[in-house]
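Here the complex is missing a single protein chain, while all its other protein chains stay put.
Up next is chain A:
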């Protein structure tokens, strides 16, 4: 009988959990947290980004525990996040102070400060490298030694900070200059999002979004179900320092802030031409910025986010990608995977109820009385 199966209860659950553990252990191999941290950097980045908790060690642990399942690892880290009190908010981060590893612009052939490719898969040929089937530590060491030798003679005397590409265009008057808005951002983890939403809320939900979901909606907008066609002003990847203020003595002096560490982020500024009505009723084109940011290196997601940010800045009835409820309420990994998976729960009471209704209709009951 179908429904008895769901009443296996305690014993069935325990057996199922044992089986899951068996599946993880039966291959007789152990993947160390450090192995994951050292060799699966972008996976760790993606888990931290979707979980919105910057903790590489915990993310690697979650990946190990989840057996490599992305949604499960994000879920574990999010649930862990719920047990942590929020004690501080960081001070505003100046992304100009990023220690840049990679910085490219699609808008100009050359940009002030120069283009830096850094580490990227973009120019690799996606051919399976069968040499990786058998790697040895000796080969690694030898390669690393040679790589370092190649760097000899380059003397880095000081850290170079890069200006934003947009600053250069702003100076030319191609971008509007807005006064700084120092309104305290809302925190979507402390207060659920209400509509119409603030930009601070939108950006938070977008950056926490599932990589695939954010990418898919950004792509849909770009392909035709939206009105945003951006040019990437700048993608930069690197480390930014995080500071907090003293919780009671509000220091005014920047030098007195507490440095609590640095995080790696990908930041994207997309340039989007938007029509603006001028006084003489003529339309003129102006550039607006779509903003994307993601923990770690996840450029596709950050670019897609920058598209969606600009979509939501200009609501448009025709396209779901411009509808804030459509976009923001459906891209969260924990929410979407949770609700889809809940369909596996028994529904025999609700189904019985619907069955009763349908039978009554088939009987042809004219009144509502049964």
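Observations, loosely collected:
FYI, a residue touches a chain if its C-beta (ideal position, glycine included) is under 8 Å from a C-beta of that chain, and two chains touch if they have at least 3 such contacts; residues count from 1.
The definition used in the following text is that contacts and distances are computed from a predicted model.
Of the candidates "C-type cytochrome", "Alpha-D-ribose 1-methylphosphonate 5-phosphate C-P lyase", "ABC transporter substrate-binding protein" or "L-lactate dehydrogenase complex protein LldF", the chain left out of this view carries the UniProt protein name "Alpha-D-ribose 1-methylphosphonate 5-phosphate C-P lyase".
Touching the chain that is not shown, out of A:143, A:161 or A:339: A:339 (per the contact rule at the top). Checked against the full complex, the candidates A:133, A:159, A:180 or A:349 give a single residue touching the omitted chain, namely A:349. Touch with the chain that is not drawn comes from one residue among A:192, A:252 or A:279, which is A:192. By the touch criterion stated above, the residues of chain A touching the omitted chain are 1, 3, 6-10, 12-13, 75, 78-79, 81-86, 188-192, 194-196, 323, 325, 329, 334-335, 337-342, 345-358, 360-361, 364-370.
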